[in-house]
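One structure is given below, encoded as structure tokens.
Note that one protein chain of the assembly has been removed; the remaining protein chains are unaltered in position.
Labels run A and B following the written order; every chain starts at residue 1.
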Amino acid sequence: MTITTRKRLFVMFGAALLAIFMLAVRELPEFGHYRGPYGDVLNRETVYERHVTDVVSAVNFDWRGIDTLGEESILFLSVVGTIVLLRTGDGETEHKDEQGTTSNDDIPLPSEATRVASLGLVGPLVVFGLYIVTHGHLTPGGGFQGGVVLATAPLLVYVAGDLKTFKRIANHEFVEITEALGIGGYLSSGFLGMVLGSAYLRNVLPLGTTGHLFSGGTILVLNVFTGAAVAAGMVSILYAFLEHTIEVRLRRKG
Amino acid sequence: MSILPYAVAGWLFIIGLYGIVTSRNFIHLVMCLAVLQSSTYVLLLSVGYRVGGGPPVFATAPVGTPAVDPLVHALVLTDIVVEATVVALLLSLAIRIHKNTGNLEPDKIVELRG
Partner (left out) sequence: MAFIQVTILIFVGITGTAVVVTRNPIHQVIGLSFYGIILGLFFFILQAPDVALSQITIGAVVLPLMFMLALAKIRRQEQRKSSSGHPESARGA
């Protein structure tokens, strides 16, 4: 069917769908008058039972740790799928006929201000990312947000024009090993609960005192593993997108 | 006026779906999918809001101060990260389609026609 037919059909059915949705939404409690019991129970009991102060991280990694395991598998599979899809196939000819050395001398570098600002921010960004990952159970943050912040640190190296260093960082086996360790560590920490006589992914490590860094039992451990997996996954995805661009740029001027 | 968050969530869903249905470019389609996913975030967070409540973090506030629902925040948080990876996979599919067939229009890909 043509695109105008689709447009007209959609306007009709879309309006009907929106009307049904608005009728259904009137049954919800009013905006701002949250009624349900689970939120109040969680807010009241998490600090005493798990000795952490960030309830959202406790929900993600302790009360509903199995959902986060499923979500990490989605992340891992998407990274694998992206790398497989963007790999060079058999018909690619851009690598077969150029064997030159990858010299970096003739590429026009970005301006001085960009280079100074980007390279100067790499160190603080790594420290900030590690802070967000490890303090996820005390203040807002956690493995996911900290992992994404950590993954933008090699990207700043690319923005500053240092392509060889970015390729060395992102193409290293260290990135793949970190991602595998992140997922495998999450899975194995679950088995720790079964070994010590309780259920899978149960919080069995000593809980510590509220407000200190080493508190919350397995929540800190799972935070670190998730941060490692997310950071390495994002770096792999970015390198898969940038791989051919870097090869062509490094070889064009060499 | 208290139905406005739900109305905005429904409107974002419908407009994202409209963008997907009438799209002529795969990259435009994936961006409309991102808008569609964000409508569910708006709906979920509006359901869990409490007037006069603070964030569900008790680092400085004592336990017992009114706070919003943390369960919905956990759902939306993982959902946002999943959105990023799904978009990466869809973009690599679009790049592959462009490499094999040479254009990016959903209507002109002959192999996808049923």
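Please note the rule applied: a contact is a pair of C-beta atoms (placed from the backbone, for glycine too) under 8 Å apart; a residue touches a chain by one contact, two chains touch by 3 or more.
No experiment lies behind these values; they were computed from the predicted model shown.
In the full complex, the chain left out of view touches A, B. Of the listed positions A:Leu42, A:Val56 or A:Leu250, the one in contact with the omitted chain in the full complex is A:Val56. What chain B contributes to its contact with the hidden chain is residues 1-2, 4-5, 8, 11-12, 15-16, 18-19, 24-25, 27-28, 30-32, 34-35, 38-39, 41-42, 45-46, 49, 53-55, 57, 67-68, 73, 76-77, 80-81, 83-84, 87-88, 91-92, 94-95, 98-100, 102, 104. The set of chain A residues touching the chain not shown comprises 31-32, 54, 56-57, 91, 93-94, 132, 140-142, 144-145, 148-149, 151-152, 155, 234, 237-238, 241-242, 244-245, 248.
Criterion: only the chains that are shown with their structure count from here on.
On chain A, the positions that touch chain B within their shared complex are 3, 6-7, 10-11, 14, 17-18, 21-22, 25-26, 28, 30-34, 36, 38-39, 42-44, 47-48, 53-56, 59-60, 64, 67-68, 71, 74-75, 78-79, 81-82, 85-86, 138-140, 142, 144, 148, 211, 230, 233-234, 237, 240. Taken together, the chain B residues at the contact with chain A in this complex read 2-7, 10-11, 13-14, 17-18, 21-22, 24, 46-51, 53, 55-59, 63-64, 67-74, 77-78, 80-82, 84-86, 88-89, 92-93, 95-96, 107.
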